[in-house]
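All protein chains but one are shown in place.
What follows is chain A.
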Amino acid sequence: MRLTDLPLRQPAYVDVIDWTALSATDGQRLREFGLIEGADVEALHHGGLLGRGPIACKIGRMTIAMRRAHAAAISVRLGTRDEQA
């Protein structure tokens, strides 16, 4: 499922990231935040009253906010897995 559909506060991990759907800068920033294939991720908050705002999620001990367009490029699976960095 996509990160946009991930239920809040459920442990999950990144399965595949469609880097082509992200600009080079955004892709770089996501990698710098540690958001790469295999990373543990947890959706924490959805912004916006109508559900169109950004998504806040936990990567490691960090919380980052991204737009739904970024989150839609990230496929996740429920559960945990040790990162294969």
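Note that in this section a contact is a pair of C-beta atoms (placed from the backbone, for glycine too) under 8 Å apart; a residue touches a chain by one contact, two chains touch by 3 or more; residues count from 1.
We adopt the following convention: contacts and distances are computed from a predicted model.
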| item | value |
| --- | --- |
| Hidden subunit of the complex - UniProt protein name among "Fe(2+) transporter FeoB", "ATP-binding cassette domain-containing protein", "Peptide/nickel transport system permease protein" or "Coenzyme PQQ biosynthesis protein PqqD" | "Fe(2+) transporter FeoB" |
| Which of A:V14, A:V41 or A:M66 contacts the chain that the document leaves out | A:M66 |
| Absent chain, residues of chain A that touch it | 23, 25-26, 28-34, 36, 44-54, 56, 58, 60-67, 69-70, 83, 85 |
